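For reference, the structure discussed in these notes is given below.
Every protein chain of the complex appears in place save one, which is left out.
The block that comes next holds subunit A.
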Amino acid sequence: MSEHTVSAYDQELTEIAGKIAEMGGLAESIVSNAVSALITQDLVLAQSTIDRDQRLDDLLHEIEMRNVQVIARRQPMGQDLREIMAATRIANDLERVGDMAKNVAKRVIAIDSDLKSKKLAIGVEHMTELALNQLKAVLDAFTRKDAEAAVRIRGQDAEIDAIYTSLFRELLTYMMEDPRNITQCAHLLFCAKNIERIGDHATNIAENVFYMVKGDHLLDDRPRMDETGVEDKESV
């Protein structure tokens, strides 16, 4: 899109998009470290991951403040207005992604023992990989203002949900086999849920990117199934 007559306005919007990219990169790295810490039982890495989440919160506040200032100063319209709205929502989602990762890292410290099952670790790792790919792809879509990519990414969340559901069943089996597994398995269950939620945030971001580019909302036509086995067609 061509530039604003007032060039400082372009500068402000570019800086906000830059801050979103920074948040995105940080969120990816926090998620990746939290899960590494879980797989390798690295308590030091877990603690540093918890500490780094604070930076995401700070960035969120900074983006919110900048957005408020742009609204007050420029009264954005059309695409600019949608971009500001999308940036606010996306920053919120990224901050929540950080919270999810932080929660995983806290559970690493709470579990403080080796994982009972190699298979579980692989499942969690695989799910994390998918969630991170989604997050990366959706942030690229935001930067490129690519609505088609956003639609595609949103359609891929089902795979993460499916892995989560199978992990859920597996964890139930372990708990039934030996009640001594329950503590660890319950923590792992929450870890898996957190990662699955990261996928949901990536989906939210995809919907916001679509709105930002097209000005219309994506219709919520994907039936969702979670571990409860109850289909949910309610919109996000």
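Everything below uses one rule, namely that a residue touches a chain if its C-beta (ideal position, glycine included) is under 8 Å from a C-beta of that chain, and two chains touch if they have at least 3 such contacts; residues count from 1.
We adopt the following convention: contacts and distances are computed from a predicted model.
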**Prompt:** Given the options "Fe-S cluster assembly protein SufB", "NADH-quinone oxidoreductase subunit H", "Phosphate ABC transporter ATP-binding protein" or "Cell division topological specificity factor", which would UniProt use as the protein name of the unshown chain?
**Reply:** "Phosphate ABC transporter ATP-binding protein"
**Request:** State which residues belonging to subunit A touch the missing partner chain.
**Result:** 1-6, 9, 74-82, 215-216
